[in-house]
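Rest of the complex left out; these chains stay put.
Chain IDs A, B and C follow the sequence of writing; residue 1 opens each chain.
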Amino acid sequence: EKKLKIGATTYGLNAEFMQLWSAALKEHPAVKSGDVELTVFDGRYDALVQQEQFNTMITQKFDAIIFVPMDVEAGAAAVQAAHDAGIPVVGSNARVNSDLLTSYVGSNDVLAGEMEAKAVLDKMGCKGNLVILEGPIGQSGQIQRLEGNQKALQACPDVKVLETQTANWSRAEAQTLMENWLTAHPGQINGVIGQNDEMALGAIEAIKAANLNVSDFAIAGVDGVTDAINAVKDGLMASVLQDGSAQAQGALDVAIKAVRPDYTPVSTVWTQYPDMKWNDGKDKDYLVPWTQVTTKNADKLLESRK
Amino acid sequence: MSLSDNKTTNGWFTSDSRRVIIQEYGIFFAFLLLSLILSVSNEYFLTSGNISNILLQTSINGVLAIGMTFVILTRGIDLSVGSVVALAGIVSGSLATTSATAGVFGAPYPAYLALVVGVLVGFACGTIVGIIVSRFAVPAFVATLGMLSAARGMTLIYGGGKPVPGLTPDFRWIGTGNILGVPMPVVILAVVFIVSWWVLNRTRFGRYIYAVGGNPHAAKTSGINVTRIRFIVYTISGSLSGLAGMMLSARTGSALPQAGVAYELDAIAAVVIGGTSLSGGVGRVTGTLIGALIIGVMNNGLDLLGIQSYYQQVLKGALIVGAVMLDQKRNHGQ
Amino acid sequence: MDYLLEVEGLTKSFSGVSALKDGRFQLKAGSVHALCGGNGAGKSTFLKILMGIHKRDAGSIRRNGTEVDFSGPANALASGIAIIEQELSPVPHMTVAENIYLGREPSGRFGGIDFKTMNLNAQKLLDQLEFDIRANQYMMNLSVAQMQLVEIAKALSHDAEVIFMDEPTSAIGEKEAQQLFKTIVRLKAAGKGVVYVSHRLSEIFQIADAYTVFRDGSYVGSGNLDAIDRPSLIRMIVGRDLGEEYIKTNVPTEDIGFEVSGLTASGKIEDISFDAKRGEIFGIYGLMGSGRTEIFNCLFGLDKLDAGTVRLHGQHITVTKPSEAMKHGIAFVTEDRKVTGLNLDDSVRGNIAMASLPEMSPNFLMRRREEQAASTRMIAHFGIKAARDTMPVSSLSGGNQQKVVLGKWFLRDPKVLLLDEPTRGVDVGAKREIYRIICDFAAAGGTVIMISSEIDEVLGMSDRILVMRDGRSTGVYRREEANAETLVHLST
């Protein structure tokens, strides 16, 4: 049987999460065995660059494409182009607004937003003031996690949101922002919702620098990056793990299936998450469950990173 | 001051025009070499489909870089192009969308109207920058850095931070259509290039630009309205950025508020690689086009070869420097 | 005996165009050696090679008998050679003292610079030369002439054994020139060697002992100055006999061409009034910084005037920017070709056309053929020495660059010509040509107003002369009633 040529384009590879995602893709058994020849493209945080990479893959007659779009809307044109060329496209990790996707393998960001906000609100006892550190405005992660944040906040009408501002997923930016907020609202901030771990970690550093006690704050993030797991272990924050490896490997399984009708999945994802059913690779949406990071599973999670 | 403003590194202005000429060919030579290497390394590189890809990928940066050439020739710089791309894209997109939520009242309007408005948005940004630079003598770097920030902010405010999806097919034609098989963005780039070449090389205004960049004192003493020329180049760059913004949104199918981030670097790089001096007065728009093509070919080629992203970044850095070094070397050699 | 410098067969070409074919010369200790030649003869190139600024293609240079090969000016300086370059090269945002001692700053405490000593030394040097410049002034605030004086002081401060002076007096006044000559005499007495380049032959005969003549990049001859007279030297330089230096062919009419009254720009000039007739060459003489250039700047709309009226052919005109002045038919040949005259990045042709762009492109489009024809015409008219008119003007010799500036303004067919030091750096032959062109212009009914620091030139060319002192006019004198002494007297 001929080797499959499968390409993946990600919105960008410079941050840890996508790095883990793409590393997992390369660890997929079908890639290791040589059945699949995999190329991972770096979208360089530009929707147009991703579209151009689609064109490159179409030119080179790739068999299937895995797509982590930079933007919800702008990815649609790229998917259309691949569809026109008869190449199946499997979405992963981030949503794209197109019904031409073969499937989507990712996690529900609304849910994550809700989970992290809940963790913060629970610790605050459903009262007090909090601040929200957002991702870059307009990205699907930011939009959906904010939706989830607000859903959880509805349950606690007494909680006041003092500030909502973007720190662009960046720890350094969040740290600066938090330093300034601590000055502008002295003694008033009880909780911090970071839409990702990096920003939550930045807030923690700001709190430390202001000689405040981090455990007096309710802080949460999303993703489960290594630093965050360590922080959870130290009781500094809460985090929910987004299983990028499962998203990546699951997506590849679905992509292979789209080309080879007789394929059965070879990654461990499907056994690891029984809630996520393979359903013969025909589902439109595969949602990898979130895992709350706790002091109990932290070490195990860290172990799996090595 | 220009008393001593010799732009070469070694010794006086040793044979500048020769340098310019060789530079142009020199960089063309670097471009050919790069293309040659890539076509040997990858079977797809020279396919018509891929060449069309490269040209498409070059078109937006090419248009921006040509506008930038005008500005840099007068000793200026325009850092705002990327943000203006986004602003013009969003504003014109909101007129040309079928989406009920993202469009302005009455949208979709005819594509030509959206296009005119998009160019006007760019023109307006250029006008503001131009006034600040030419009348208030604010350094171009500061004025356009301000616009970089402000135009991005306005983009986000205008669209509420959300993209504008569902652009009409008419509007998208400038990104996806073609004329006699040539993709529209490439046609636009070609037209912009030819007109610019003609303006810079054949018209009075073009002469003024070189004169102002070469020696503003002498230009002024020769009766040239230096302030006006300085002003106009920013409106050109702004308008072309507006055009590029619409090419971008027409290609991607929706207008994005985060479009065009850091595009100014690529545009300036194309200009400088093409042999135009950042100190003004010297350069050719042909060089700029080749510079943009080098960047396009490099990005395309490294992706084609499937080189790992991290290594790509290192290679790109080395290749850019290498291309220019080759060029300089040839000059020195002679 | 060993010469301080002995040079043979020096060759240099720039991108295939030969600038120097056979540079030869011997410099004795305790002598002043005049290097003569027309514009573009290769004098500056020759000196730059000796200084290590340019690389030679071939030839030998012996310093005190030993072969040397300087890889840069640093080496030349180290071996006791200093240069005053033809083109001024100040560091504008540094003080005069810093410019003078650049590269040789006195050390102070903690490895820092001893600015106090440096300023003191610089001031001492300037005072000793009787140059009226403060050492702590910023270079960019000086006039061209003052910058030239600083360059002179800088070269002298090196205490070098050999000093090259490439047209050091072209931008300065009579008084300062005499000051320089005194210094040269002192240097000679101290056993140093001076190489002196100038197009003013009277200077050469005043101070030099020996001469070497180049023509078209080749050695023509050399000898002692007391063995040659002025006409013979000129013949060697230009290769043919030249007639009378100043031949006036214009006759002033009674028509007033250009009239200025009460011109005032505060702090610079005050209450200047004069009129120039059509067909007249009206000279303006004054010492450095007396405000002559400022008059022109005001008339041409480059500087604001606080009071005063201007009439052109009897019509009252107002000028607020150069383009307006140009519309009225005024042309202005500025004194500093590098700063206000030329776009050094552009070609000879482009520079000639620079002030006539609207005329050459009535419909926005450049008329290339017309442009080419115009540039060919001006090159022929002024005898500009350039391999092609598309070569950058920066690669022309200094004198030829000056002619390009003249060509640029003559091309406009002006009614009134404002000339500020029009023959700066122009050789004897070409000077005569330029004088003839100016006279023809006046004879054809044009009005010429000319600033010059060269007393002979003002006296030889002008029909009437306005003398400036400290921003004020000390009167207008007819050619017949003026002579060198009166001018000097009135201006000081």
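Please note the rule applied: a contact is a pair of C-beta atoms (placed from the backbone, for glycine too) under 8 Å apart; a residue touches a chain by one contact, two chains touch by 3 or more.
Being a predicted model, the structure only gives us computed values, none of them experimental.
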Overall composition (this structure file), stated as a label formula: A x1, B x2, C x1
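Here is the rule we go by: only the chains that are shown with their structure count from here on.
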Graph class of chain-chain contacts, one of line, ring, star, complete, other: line
Chain centre separation (chain A, chain C; CA means) in Å: 72
Cα-centroid distance, chain A relative to chain B, in whole angstrom: 34
Centre-of-Cα separation between chain C and chain B, whole angstrom: 43
Sites on chain C at which at least two other chains make contact: none
Chain C partner contacts - residues on chain B that touch it in the complex: 1-4, 6-7, 11-18, 202-208, 210-211, 213-215, 217-225, 281-282, 334
Residues on chain B engaged by chain A in the complex (per definition of touch): 44, 47, 49-50, 53, 56-57, 60, 156, 161-165, 176, 248, 251-254, 256-259, 261, 299-300, 303-304, 306, 308-310, 312
Residue ranges of chain C in contact with chain B within the complex: 14-15, 53-54, 88-92, 140, 300, 302, 321-323, 325-326, 332, 334, 338-347, 350, 353-355, 357-358, 360-361, 364-366, 368, 390-392, 394-395, 408
